[in-house]
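One chain of protein is taken out of this complex; the other chains stay put.
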Amino acid sequence: MSQRLFVKGNEAVAMAAIEAGCRYYFGYPITPQSDIPEYLSRELPKLNGEFIQAESEVGAINMLLGASATGVRAMTSSSSPGISLKQEGISYMAGSELPGVIVNISRSGPGLGGIDASQADYWQSVKGGGHGGYHIIVLAPASVQEMYDLTMLAFDLADIYRTPVMVLADSVVGQMKEALVPNPRPETTLPEKDWVVRGRKEGTEQKIVKSLFLGDGELEAHNWKLHGKYDVMREKECRQELFMTEDAQLIVTAFGSVARIAKTAILTAREAGMKVGLLRPITLFPFPTQAYRDVTGQCKKILDIELNNGQMVEDVRLSVARDAEVHFYGRPPGAGSLPVPEELFEQIKKYY
Amino acid sequence: MQQVFQRPVSLKDVPTHFCPGCQHGTIHRLVAEAMDEFGVRERTIGVASVGCSVFLYGYFDVDVVEAPHGRAPAVATGVKRARPDSFVFTYQGDGDLAAIGTAEIIHAANRGEDITVIFVNNTTYGMTGGQMAPTTMVGQKTSTSPYGRDHAKDGSPIRMAELLAQLGGVAFSARVAVNTPKNLMDARKQIKKAFRYQVEGKGFSFIEALSTCPTAWGVTPIQANERIGGEMIDYFPLGQFKDTAQWKPQPPPPAPVEQPGALSFPEFMNEI
Partner (left out) sequence: MRYDLFITGFGGQGVLLAGNLLSYAAIIEGKNVSFLPAYGVEKRGGAAMCTVVIADGEVGSPVIGRPSTCVYLNQTSLDRYGAKVKDGGVAIINSSLVDDSGWSRDDLDVIRIPMNRIAMDLGDARMVNMVAAGAYAAKSGSVALESLEQALKSVLPERNHRFIPANMQAIRAGAGAVQG
C-alpha cells in the first residue's frame, strides 16, 4: 500500500494538480480556498512553475486562458463570489475550446453571503454560468481522496474534450483532513494539442484561438460541434457512487459533503431495519441520468437532499420522470444550517 | 531596378476592413515592420482585444489568442509566463484598455510583464458605433455624450502613457502619432524601441498611438487627420514618458528567524 498521508482537502487539490503536471496557477485570495494558492505559491517555484496572484479573479481566469492557449496545464481556484467574476473567462474558454481546471470551494450567497459551506452554486456550475449556452464538466468530490483523484481526472478530461472542467466542493470537504493515498498520475492517452499557439514557424499553419465566428453559418456550426461534445460526455463520462441501493425502498440522493452526511444517516436507518440507499452523482455535468433510471426500476421513492433550496432536484426529476416519487429536503446555506446526520435520519423516516 | 519599399512579411497580403481614413492599418504596418526587424515573427503570439482590432489574426501572419474585452494584458501574462521564449504583444483600443481593462493593464504593467502593449487611442468606441470612451475629449460629442463630454459629469480624458509611466514595472512608455510623415517616422522608431525592450527581456513596454476614427467622429479623413495634429496632440503630447531598463525587482525579504523555545503549535499544524 502506498503511504497514507493526513491532508486537508484543499491541499489535496493542490498536490493533485502538481502530480497531474500543472505548473501554472493563477488566483486571487478568497476564503475558504486560500490553502490552494498558499500551497502552490510555495511549491510551484521549486518546480520551475509560475504562480501569479492576480489583480482579480477576472485577471486570474484570463491568465489561465492565455496559458492554456499555449498548451500547458494550468489552473485557477476561487470561491463563489470569485467564481461569478470568472464566468466571463469561462464562457470564452468554453467558446474557444480551451482546457483548464477551475476549482470552486463554494461558500454561501447570494451576494457576499457568508463563508459557510454551500451547494447553492449547482445551477451556476452545471447550467453554464456565463453567457452563450455552453456546458463545462463539473466534478463533485466528497472526500479528501476524491479531492485529489478528481482534480487529477479534471486535467485529463479538460485535455480530452478541450473544455474547462470545474471541481465543485465546499469548505467541509476543503477544510477537512482525512487520510490520502497520493496516487501517481495514471497513464492516459491524450489527444495531441495541435491547436496551440506557440509562434507560427515558416511552413506551418497560423493558429488562432478564438470564440468569435461572424461568417454565415459559422457560429451555428461551432455550437453544434460544442453540443456534440456534450453528448459524448453524457454518454461516456457520467460517474456516480451507488451505496446500498440494490434492495432500497428509499434512495437518498445528494452530492459532495451532503452525501457524506447523508451516508451516516443511511447507516443509522439500516441499523433500524430500513432499506435505504444512496445515489451520489460524482459528475454533476454530465448528470448521471441513466443511474437514476436504473435504480428507479425497483425503488419508487427518491429523497434529494441539498445544502440549498433545491437545485439538483430539478435534474433528478428530469432523470426519474414519472418512474418514482421525488422528495426534497434542503436548507439554504449559512452559519448553522449545515445539516447533521441525525436531522437527515428524521427526513428519511418521514419519507420512507 | 532596386526595390525600396515592400509589405512587411509579418503582414498578410489582404485588404483590411478598416474605414477610409482610419489609421489602424498604418499602425498595423509599423508593428509588422518592427516584427520583421527583430525577426520575431515565428515566435510571436499576438493577443487580440475587442473592438476594431479584434481581427488582428486576419492581418498579422502570426499565432493569435483572442481575449475577452479589456483582458488582453492578463491573457498575455498567461501566454508569456507559460512560454517565456515567445514574443508577446497585445493590441488594444481605448475602450478596451482604458475603461473595462484598467485593472488588467495597470497590474500587468506593474508586475513588469515582459510583453509589449500597443494601445490605439482614437477617443471613441469605434466598433460599437462611436460612444464616449475614457479618452474622449472634453466637449467632444459622441453617441453617448450628445451634448459633449462634460468634465463635471464624465471626468477628463485619461492619459494612459503618462499614467503607466509611474509604475515600477514599466520599462518603456511612449505616445506616438502617424498623422504626419515626421510623426510617423518617429512612431516607427518608438515602436521598434518598445519591441527591443521585450526582445532584450527588459520588461513591460507600452506604446500609445493616437489614431483617427473619421466614421465615428463624423468628419472626412482629412479633417480627422487634422484633428490629431490640432486638438489631440495638445492634450495628449507625443514623446517618451519612461525609457529605462533600470527597473529591478525588489530585493527578497530576509529569511524568517527560527522561533526558539517550546513546541511550536503552528509549525506542528503545518507538518501534520
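We just call them A and B in the order they show up, numbering each chain from 1.
The rule we apply is simple: a residue touches a chain if its C-beta (ideal position, glycine included) is under 8 Å from a C-beta of that chain, and two chains touch if they have at least 3 such contacts.
Model, not experiment: these values are computed from the prediction.
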Among A:P81, A:G114, A:G310 or A:P332, residue touching the chain not depicted: A:G114
Residue of A:S68, A:S106, A:S125 or A:S171 touching the missing chain in the full complex: A:S171
Residues belonging to chain A that touch the chain removed from view: 4, 6, 32, 114-116, 171-172, 175-179, 257, 260-265, 267, 335, 338-343
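Operating definition for what follows: only the chains that are shown with their structure count from here on.
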Between chain B and chain A, distance of the C-alpha-averaged centres to the nearest whole Å: 37
List of chain B residues in touch with chain A within their complex: 41-45, 47-48, 54, 57, 61-68, 71, 74-83, 86-87, 103-104, 106-107, 111, 272
Chain A residues touching chain B - in the complex, by the definition given at the top: 6, 24, 26, 50, 52, 54-56, 58-60, 62-72, 74, 88-89, 92, 96, 197-202, 206-212
